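Every protein chain except one is present and positioned as in the full complex.
This part shows subunit A:
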């Protein structure tokens, strides 16, 4: 377990919990990072203030890697411009691509996401695309140079958990990049389940933002994600679902 690292685009992380930051008070970010043990935290570029009033960057501990997102982008071109702006602002080379053409459900536009990934990967970004779990799209993202694939579990903000479980499992089984489950994870138990399935990491924001006690919930997520990871590595999850052996073998009739 000690050497079990999450590797994204050549960068190593010990924590498998990625924190969203857009929905709660800036003053709570530090506590959330601390209790969740997070090493990666998202940052909505569109939210950054141009003046001195409470800049989010001042609240994020220096050792944490920033993951700027392109929320607000409606197509690949806008996402690319936001990513470049993030880099100019000194937010590093990581970028989470979010492209939405729908303000009601905020579902990602897979096609535009592939296009943006291709452009940004060529420019040296560590591209982490948020996507609707579709195997063909995921393969295209791999070919486009993505550093991970981030399928949604259920509609963002819904806290409904792994509604797309079977399709995420397909991505985990077929794609060689880290699969990071993003959006819709509402409870530590759901995060744990995603990790048992073999997800490389889990990202969450609303689940913490709507919790009664944010730091305690952050810690609960941390523990659930660690538990799920251990279960996955130990192989127990697989044994339970596929284990029981019949007493009479079906192949006993084979002689030579």
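Operating definition for what follows: a contact is a pair of C-beta atoms (placed from the backbone, for glycine too) under 8 Å apart; a residue touches a chain by one contact, two chains touch by 3 or more; residues count from 1.
We take it that contacts and distances are computed from a predicted model.
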Assign the chain not included in the display its UniProt protein name, restricting the answer to "Branched-chain amino acid ABC transporter permease", "sn-glycerol-3-phosphate-binding periplasmic protein UgpB", "Thiamine biosynthesis protein ThiH" or "Caa(3)-type oxidase".
"Thiamine biosynthesis protein ThiH"
Residue, one of A:4, A:102 or A:213, that touches the chain absent here
A:102
Of the residues listed, A:82, A:97 or A:152, which one is in contact with the missing chain?
A:82
Touch list for subunit A against the chain that is not drawn
22-26, 44-51, 53-54, 72-74, 77-78, 81-82, 85, 100-106, 157-159, 205-206, 209-210
